[in-house]
Each structure stands twice: as structure tokens, then as C-alpha cells.
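The other protein chains are all here in position, but one chain of the complex has been omitted.
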Amino acid sequence: MRLKRVWTVTGLLVATVALGVGVASAGGASGSKQGDSILKIGWAQNPSTINPYVGQDEEAFSIWAINWDLLVNFSPKDLSPTPGIAESWDISDDKKTVTFHLDPNAKWSDGQPITSEDVKYSLEVLGSKGALFTSYTDNITSIETPNADTVVIHTKRPDARIVGGLFIYILPKHVWGKVPVGDLTGSYKPELPLVGSGPFIVTDFEPNRITKMEKNPNFRGPEPKFDEIQFIRYGNQDAAERALQVGEVDMVPEVSAAGFARLGDQPNIETLRASSPAYTQMAFNSCSTKICPDAQYNPAIQDLAVRQATAYAVDRERINQIAARDTSFEAHGMLPSFYKSFYEVPADDYPYDPEKAKQILDDAGWQDNGDSPRTKGGQELKFNLYVRSESPYDIQAAKLVAEQAKAVGIEYDVQVVSTDKLYDLTVRKVNGKPAPDYDTFIWGWGGDPYDPSFLLSVLTTGEIGGSSDSYYSNPTYDRLFKQQAGSFDTAQRKGIIQRMVALTQHDLPYLVITYDPNLEAYRTDRVANVEPTCPEDSTGDAICDQTSYEPLLTIAPGSSSGESGGGGSGIAIAVVAVVVVGVGAFFVIRARRRRDSEPLELDE
Amino acid sequence: MSALLKVSDLRVEYRGQPIVDGVDLALERGEAMGLAGESGCGKTTTALALMKLLPPALKQSGAVTLRPPGVEEPINVGRRTEAGMRRVRWRHVSLVFQGAMNSLDPVQRVDAQIAEAIRLHESAGAKEVRARIDELLTTVGLTPALGRRYAHQLSGGQRQRMMIALALACRPSLVIADEPTTALDVTIQAQVLQLLESLRERLGLALILISHDLGVLAETCDRIAIMYAGRIVETGPVSSVFEAPQHPYTKRLLDSLPVIGGPRALGDPIPGGPPDPGEMPEGCRFRPRCPYAADRCLSDPALRETSAGHASACHFAPWSEWPAAAGAGSLEAG
Amino acid sequence: MSGRWLAGKVAAALLTFAFVLVFNFFLFRVMGDPTTQLARLPQATPEELQQLRHNYGLDKPLMGQFVDYVGDTGRLDLGLSQRSRQPVWSEIKDALPWTLLLVGTGTLLATVIGSWLGVVAATRRGKRTDDGLLGFSLFTYAAPEYWIGIILILVFAVWIPIFPSGLQVTPGVQFSGFFSNAWDVAKHLVLPATAMTLMLLGQYFLIMRSSMVDVLTEDFITVKRATGLPWERVVRRHAVPNALLPLVTLSAIQFGAVVGGAITIETIFSWPGLGELSFQAINDKDFPVLEGTFLVFSAGVILANLLADCLYFYLDPRVQSR
Partner (left out) sequence: MSGEQAGAAVEVLAQPEFGDEPGTVRELLLGTWRGRFGLAVVALFAFMALFGKAIAPYPPDASSLDVLAPPSIHHLLGTTESGADVLSQVLVGARVSIVVGLAAAAISAVLGSTVGLVGGYFGGWTDRGLDALENWFLVIPTLPLMIVLARLLNPSLTVLIAVIGLTSWAGTGRIVRAQVLTLRERAFVERARALGAGDGYIIRKHILPNTLPLIFANTVLIVAVAILSEAALSFLGLGDPTRISWGTMLENAFESGAPSAQAWWYVIPPGLCITVLVLAISILGYLFEEHVNPRLREHG
């Protein structure tokens, strides 16, 4: 009978679907033994690769920072240099040579000894070929390895970054050395477990789903309380926060500003607002006609009075409240407060004072035209303000800046563009010379954990054509930059840096709006004895993400950790059961009732 | 001897408008009754009403009683429920439709469809059903192998024969054939009619043959009923109705028949068309198109016997001869 | 005889896939020249760019590139993902079963429920149930599927948290056996599959309803009733099978939309299928992956149409004898 065929076909379809469930789900069945205590961290994106030569995702750094040591690590207390692969080090008088002494019996997770060869290989090969590691070794002239436990680094000029700023992970040469460099930067897939020196090493990596790290048997430090860490990808921020609420994960290292307040008042969830070496700034086009003859900008943007008036007109406090829901940190100058050992509130801090802004503009001769922008000799205070479409916070901040500047007679026309477009506008070149095509834009920078050199470098003349996007060029600033890079004495270095900040506060190539926060949330019933660290004060971080693995050695499983909450699935089973029974009953009743009913409605 | 089928005052309304407006019929066992009339006069609706197959939107009333052989008390169709009717349908009365092409389920083999009908009314083993089907197919002149085919794999004539086989599956005492041959060409038409004729004699089958083609009815039926606008306007033995039509509508119908061998002219069609159920003319429904209409026709004409077994619903019946189309109302027939 | 009909259909499918290859080649290689994306990497010097164009074979004449392209695709070598540097095909291979699972369940449920509702509506035409069902399916038919998905999350994962709203399995949990794992996947499948079903339901309902209305006016339905068959059996055994036939062909048109739905639904439910992979590729401007998923989607649609033809061929005797 034809109908039988129809049912056989549907049966076939159901079978394929069930098979699909089996095949697909079998993939995810690997994993730890029963009874292990697991720290589950949920985030929006998993690194697309854990190969340090190729990886460019921020998340990859979180994994690498746990898997490997740096030559010199950062102390979670105040991020100052502490022993990493190198146990101790001494600096030559002329400060151009540093000798590092390694721990003779330190071993890799696969039992091989950690030697100076590994250090030399990592600094030279990863330092020159790694996608994000190339800017740290340009000052190093040579690296010697007199014996297995000593490494001597010679530099052209005294460079404080060698101790506490050399942000290159030390890889096991016996694993990575055998692979030709062409493959390393190509499609090489690191074998697992990822041989490392940190407390946990990667044992399972599925790009779109999960990264598992288990305890490193040969770790030289104290044994961590957790047996395993799992980084679980949720595709978007909101899904990760939901998973925390439901108990599917124990910690979310990067919480959205929108979700921060909401998670805060959940019963067993603790939220942390940690400072970070990053800020969001409004950049003014400071390129002189000599350096950028064909640049496109309204010359009035280079009038100091206009910049300082804008600084006074912008209420940074209100932008933080509205755009970032009060989760960012108030900004004072271009050095984030994260760098505890070098940070001070600069003298001219431009508090919110629209009257003073108007005063400055009047004194500078900018005629007040009421609502329309001020004018002076044919020039008009009307500028474009580019902002990236991918960042809602930047867009919101730009609109607020425009609103507030309009009150004092400066018009900023907010233009939302894609990141690529903004990148093209800032690095635009015309016949070989830089020619930036913008008046102002809002973007952000993120620095290294301890050493502020990178952040300070973006305003040096040397970086024009490199990472400088404001094309600020001030010989005194450049000189001070070299001085601070070479000074090993923190107090002296702090003085130099403060003078640099004062300079930028005066010239205002950047008006820094907020220092970006690290927003974290964790379940107090799953993770115990968490103290804010990196740095150790009220603005501390729970696990020093991407900076130091030491907090991972102290935090311990909470009262009800281990298997994920079973509660949810119980109800789900009940619901599905009810639905099935209901549908079944419906059919039975329908069949019986219909046995002798009237023939149904036929059309007329 | 009581009639096989007795229908009195059958009415069918659709949203208050009468489609079948008081039909009386009687049919003896083994008798063939023709039902003729223009399309839209309610022939098919009447047929479906006999088997209570009308969609619920059509309201049916009036008495229909069946006295099939071997069943003591008469079956009153009017009062039967759907379940009750299901035991009657095909057991005592079966149906043959005009377009056999879509009277058979296109995705089911024809023998399976016949088997389904048989198994509905008799609990018979597979082998016995198989035998019955082969026997049915041979009686209608088809080779049993054809049973394995689908409807679209048979010719027009074969399909119609298959329909007849299906109709005879449960040995009914009455078969209603609604325009069975209209879709066939003349030669095959004759064969099918001839088949129906022979089956009637052999199985003592009563037949109601519905057609708008008087020629077909003349050949096969004993008696004939002419329907117009939901009513029977004339009924009687075929011979007397054809020779001496007693109703102007029947007369015009017969005149429009081309006579074989006669002048090669088209019969003159009857002017106008059947009335719309919504605006039924007063009194005799044919009045607006009747050349002999008169004031008397304004009152409802009843079906009156004009001779033995021959009745007509015309005030002026019986008509001894048909004068040329005089002016309306001028002639008072005797 | 039936073989010829089938061969014809397969040939047509292959021809269409050839078109797809040609158009894909022009669409991606010519418009989205991969090296322009790579130029954006900080350390890409002009020489390296030249080197890259060489090993992508972009300095060969167009025809040569096309032949390479077809050859590579034949060998399932769809290039390397720019982000993870892994072969595109391996990423697609991992994602494909999940999309098949989601789309398969969704289509199956939509077909069964949609056509059942269609039959119910057709047999109650003009009554309230018919209008109600019609309104419901037109609404879900017009509604954007990701909007339905978001509402499902809001209601069934947050307000009444009974179903997980993301991923395809509870992460990191060690499952005792196949069944506990399958059960967990099933739980995660509920919301995305519901969204997919609601999206496709309307079309199947409309097709089935109108096809049933046609079939019920056929003479053989009256004949079946005349033989004394109860009404539900007439509907179930004779009307429905005949009404199912047009459902198979007309629903083949749906497959294009199914793919679109897969992208949006997988994105909001973080379902690791091809849809989410292509969404990821959009954000990262990872052209090789985008091109790969695009090719697989098109091949999927063509294959689905072919399957629909075969299913129709299998079900309808009238076609077999033609």
C-alpha cells in the first residue's frame, strides 16, 4: 500500500537524525576522570589556534600564560619582575648586558630538562617570527649560552624591558625546534599535550568548542588545588553570562558592561572590576605639514586652544556612567592607573568645566556664533569624529563627546565606520609619505602587563609609519622615552614618565576618556579563596588573566563544585515527558471520538 | 410486490435554495430507470442523496426506503446515521461515476481498491478475495492481469469497466450510474452500455442511469424520468414517453435530438437556460421557456397520470398532438 | 524506463553544480582577492605579498587558476582558514554533522507537524480551526526565524530555565555512555530545532492544506465514501497519500531558506554547525572558510532537490511509468 512507503520513508529520516545525534555527540565524549575537581571558565570566543607563531587572539594569551613561563614573570602583588624560567639575574654596570641563571633541575612537563638553549631558541625564533612577539627583541644584539643554566643577553642600549618586559614565552626547543619555520607560521598543528613549564598544560583543544588544561606533573611550584581547567566557548558574551547564572560554568573572565550590574546582584555570584593596562582615547590629528604634506584635516584641530577647550568641555565622568554603566575607571592622562609603580594624577587634569572651555576659545579669538560652530578668519570649528562600528561603547562615547562639545561651540560630526575603514584612514599613505585622513577619532590601546614602554611608544616620532596613529612628534618626548626605557631604577623611571605624561597633557595628541576595566564574575559556591591580585588592591583581578598563573595555584574548589548543576536537566526531562504523553493522549481521544462522527466539512 | 426503491418528496437545499425540490420515484427489482435532464437540474444531487453522500452543507429531507432482496424490514435512508449508512452503501447500492479516471485512487493498484471494498463488507480470506476479483474482472470483460495496474495505466474503456467491476464487488441490488459513458467515444460507449444491459439480465440488477443523452437512455432503460430545475416533470415507460411526450420540455428535448438518417440539421436548441436556484420562477418552472405557457401555469402543476404508468407535470397534459408554437395561452387542449 | 528519468535528474544536478563552481570561482577569487586581506597583517612587506600571490597561484592566467580551483575542490582542498591556518575542509567536516542534525530534525518535524495541521485545516475548511491554523502558520512563515529563536531563549532558557540555550552539549561533562550523551545533546537540540521547525512549518502547512483541498474534491473520494469506508480512513488512507506528492516537490524550494535559517539560528544558539562557522568567517573576513561553507551550502541545496525528486519518483507511480 502506498501509505506504507510513506511511513517507511519517514522512519528512515528519523533513523538518520538519531544517527546524527550519535555521531555528532560521540565527538564530545573525551574528558577527565570522575571525581576530578574542574575549574570551568566560560568565554565568548575560543582561540582559533594555540600555535604561538600564528595565533592573534587575545584568548590565546590566556592559555599561553598558563602553559609556559616567561624568562622573567610578573609578581601578582605589584606586577614587578619575579623569577620565571630564570631564577635570578644580574645586570652589568653599563646596563647593556644581563646574565640570567636558570634553575638547574627545572624540567618540562614531558620530563626533558629546561636549558638555556630553549631560552635562546625562543627569544631568537619566536621573537622574530611569532605573529605578536616581534617588537620585543629589536634592541637585543646577541644571546650567549655559556652553559645549560646561564643565558647572557647583550643589548644596543640599556633596556629595562629585558627584565620584566620581555613578553616572549619560553618554548621547549626539543619540540618546536624540529619543525621548519615555514610550517610553524603555516598550518602546523601543535601536538597535544602542549609541552610546557606552567602549572597546567593543554591536553585537549577543539577550536570551536573547548580547551582543556590538566596539571603539569613536573611543575616546579606548589601543586594547584584544581585538577583541571576548562575554557568553554559560548559564541557570544550573553550566552557565557547565562551559563554562569545557570551554573554551567564557574567563572567568566570577560563580562560585558551590560551584564556586569545584572550578574552583580545574583545570589551566589561575585563580580570584580579590575584595572587593566588599556584605555580608550580621543585622538587629534597632530601631523605637521612637514611630515604629512598630503594629510586631510581641518587645520583648526592643531590649535592647542581648541584641544584644551574640548578637554574641559568633555565630562569624562558622565561618559563612563552612561556609555560604560560606571564600569570603567576615570582617566587622568595617557598612563593607565594599572601601572601602579609609575602612575600619578597629572597636574593639568582637565576637570569638566564648560565655562573655562568657552573662556579659552574666546581668548583665542574664536567668535561665538551661538548654536552654530565658532569661526575665526574663515576657519570653522567643525570636525569629523570617526568611531568603530564594532564597539557600541566607542559609539556611545563619541555621541556624548559631540553633545558636550556642541555646548561650547565646537561641532564634532560623529561618523561610524568599520574597523578596517578607520585603519585605512589612519595609515593612509600618499606617494610614500603618511597622509592621515581624519580630524579626530576614538579608539583604544592595550599595553603590556608590567612595562609601560609599549604604550608610551605610540606617541614617539620613531613609531610614525608604525603603530603611531596621532603622528605626534615632540623631540623632548622622544628623548624622555629613550631615557625611561634605559632606566632600571623604578623611582627615577617614574619621574621621567611623569614628565612625559605632563607633556602629552599639555599638547593633547590624545584626550584619554576612560581606563578600560577587566570585568570578571565567578560563582562563590564553586571557587573559594579568591583575593584580588595583579595588582593587589581594590582594583585587583581574580586570576591575573594573560599576566600570571600564580592565582591559579591558590584558588580552590568551592563547596558545591565538580559536576555541573543537574537541576536543570531534571525539569527538562519532566517537561519532555509531559509533552509526549499529552500528544499521545490527544491522538487516542481523537481516534475514539471520531469513530462515528458526521463526515467532515466538504467544500460546497 | 413491493418496490426495491421508494423515494417520496425528496428535497435537498443549499443555503435555503432548493436544488432538488420534491422528487418522487419508485424502482422495482431488476428494473432500469433513466434519469434525464439538462446539466444543473439536480440529477447527480438526487443520486448522491439516495446514498446520503451529500456534503453536510446540503440539507436533505424526505423519505427514501430500500427493500433489497434477503432483508426483511425496509431500510429507511432518511433516518440512518453515518455508521448505519456505511453498512448499506456498496452492500445494497453502489455507484459508477462519469470520469472513471479520477474515480479510482491514482496511487493505489486497482485490484487493491476492489479488495478494500469487499473486505469492508465481508470477512473473506485473501485467496477468496483474489478469486472474487478475478471473477469480477472476467464478468466485465477484462483479463485478471489488468488488476495489477494503476488507473493511469488503463484505457478509458478499461477504466470504466474496472469501475463497474468495483461497483459489483459486493453484489449490490441497485447500481446508480452517473453519466457512465459520457467521457467515452461512441464505439466504447456502446460496448459499456451493452455490458450494463447483459449484467442486468444475468444478475437481476436494478439500475438508475443518469444522462443528458436521451438516445443512451432509450436503448438501455425500461422507464424514464425527465427532470427540470429540481423536479420530475414527466415519467413513464420509455416507449410511451418517446412516442407521446406529455410535457413541453420533453417534447423540445426530443425535437433537439438529431434523427439518424433524417435531415442533417442541428435540432433547434431550447432558448434560455435552466433557472437559477436563487430565483425560481413561480408555478411551473419551465414557464419562462415554454412556448405554450399560459396563466394557468402560474400555479404549481402536480405530477398527474396521463396514461398507464405515464405521468406529466403539465396543466395541459395529456397532449394528443403538438401544434406549431402558437402564441402563449391561445390553445386549450382537450 | 525509470532509470532514464533518474539519470536525467542527476545530470541536471551535476550541471547546476558546475554552474555553482564557475560562479563561485569568479565571486571569490576575482572579487575577494585573498591577498588584499593578508596585506593588512602588520609585518606583510611587499615581497612577502608577492610570495603570497605566488603560492596562491594568483599570478597564473585566469583559466589556469580556474583549473587549479576545480582540481583543488575535487580533492576537497578548499585552502587554509586565515584565522586558524587549518584546512578549511577539516573545519567544515567537524561542523557538518551538527548542521545536518539541526536541519534534519527541523525539516522532519516541520514536515510532519506542518502537513498534519494542513490535513486538519483542509478537513475543517471555513471553520475556526482552519482560520486559526492559517493565521498561525502565515505568522510563523513571515516571522524572522532568529527573532523566534531569541524569544524561545527568553522564555524557555531564562524566564522558565528548563532548556539550555546555547551549545550542543553540556561542556566538559564526562558522559557515562552513548545514551546519556545523546540525551544531553537532545536537550540542547530542543530550542534550536523548535525555532527551525516554526520557520519551516508555515510553508509545509500551506502546501499540504491546498493540496488536500484539491484532492478532497476528486471523485474517487466520493467513491471511497460510497463504498462504506469511514471518513477518517478515506482521509488517512486515500486523501493524504495523494496530497503528500506535491508536498515533496514544492518543499524542495524551501531548502534555500533552510540554509539561511541555519546561519541565523546556529548563531544565536551557538550551535557549532556550518551556519555558525560561516558567521564566524564573516566577522573575521576569513574568505577561504566563507567560500568553503558557501560551496557546501549550494551543494547541499542541489543534493536536497535531487533527493526530493527521487522521493517523489519513489512515491508516485505515475512518474515511474512515464
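As written, the chain order gives the labels A, B and C, with residue 1 at the start of each chain.
Methods note: a contact is a pair of C-beta atoms (placed from the backbone, for glycine too) under 8 Å apart; a residue touches a chain by one contact, two chains touch by 3 or more.
Keep in mind the model is a prediction, meaning the values are calculated, not measured.
Asker: Considering the complete complex, which visible chains touch the unshown chain?
Answerer: Touch partners of the hidden chain, whole complex considered, are A, C.
Asker: In the complete assembly, which of A:K95, A:H174 or A:R325 touches the absent chain?
Answerer: A:R325
Asker: Where the complex has a chain not shown, which of A:A305, A:A364 or A:V416 is the residue touching it?
Answerer: The missing chain is touched by A:V416.
Asker: So which of A:D69, A:D238 or A:D451 would be touching the chain we can't see?
Answerer: Here the residue in touch with the unshown chain is A:D238.
Asker: For review purposes, identify every residue of chain A that touches the missing chain, sorted by number.
Answerer: On the side of chain A, residues 236-238, 241-242, 245, 256, 258-259, 262, 321-323, 325, 389, 392, 396, 399-400, 415-418, 420-421, 603 touch the unshown chain.
Asker: Go through chain C and note every residue touching the omitted chain.
Answerer: Residues in contact with the chain left out: 16, 19-20, 23, 27-28, 31-32, 125-126, 138-139, 141-144, 146-148, 150-151, 153-154, 157-159, 165, 203, 206-207, 210, 213-214, 250, 253-260, 263-264, 267-268, 278-279, 282-283, 285, 290-291, 293-294, 297-298, 301-302, 305.
The rule is short, and it goes like this: only the chains that are shown with their structure count from here on.
Asker: Taking each chain's centre as the mean of its CA atoms, how far is chain A from chain C in angstrom?
Answerer: Spacing between the chain centres: roughly 36 Å.
Asker: For chain B versus chain C, what separation do you get between their C-alpha means, in angstrom?
Answerer: Averaging C-alpha atoms per chain gives centres 54 Å apart.
Asker: Roughly how many whole angstrom separate the Cα centroids of chain A and chain B?
Answerer: Here chain A and chain B have centroids separated by 88 Å.
Asker: Would you please write down the residue numbers of chain B that are in contact with two or more other chains?
Answerer: 82, 107-108 - these are the residues of chain B that touch more than one other chain.
Asker: In chain A, what residues contact two or more other chains?
Answerer: Residues 1-2, 595, 597, 599, 601-603.
Asker: In their shared complex, at which residues does chain A touch chain C?
Answerer: 1-3, 5-6, 9-10, 13-14, 16-18, 20-29, 31-34, 38, 40, 48-49, 51, 54, 56-57, 131, 134, 186-189, 206-210, 212, 230, 232-236, 239, 242-243, 246, 248-249, 420, 423, 563-564, 568-569, 571-572, 575-576, 591, 594-595, 597, 599-603
Asker: Looking at the complex, which residues from chain C come into contact with chain B?
Answerer: Checking each residue of chain C against chain B gives 218-220, 222-231, 238, 241-242, 245, 315-318, 321.
Asker: Using the touch definition up top, name the residues of chain B that touch chain C in the complex.
Answerer: 48, 51, 53, 82, 86-91, 94-95, 97-99, 102-108, 116-117, 120-121, 150, 152-153, 166, 169
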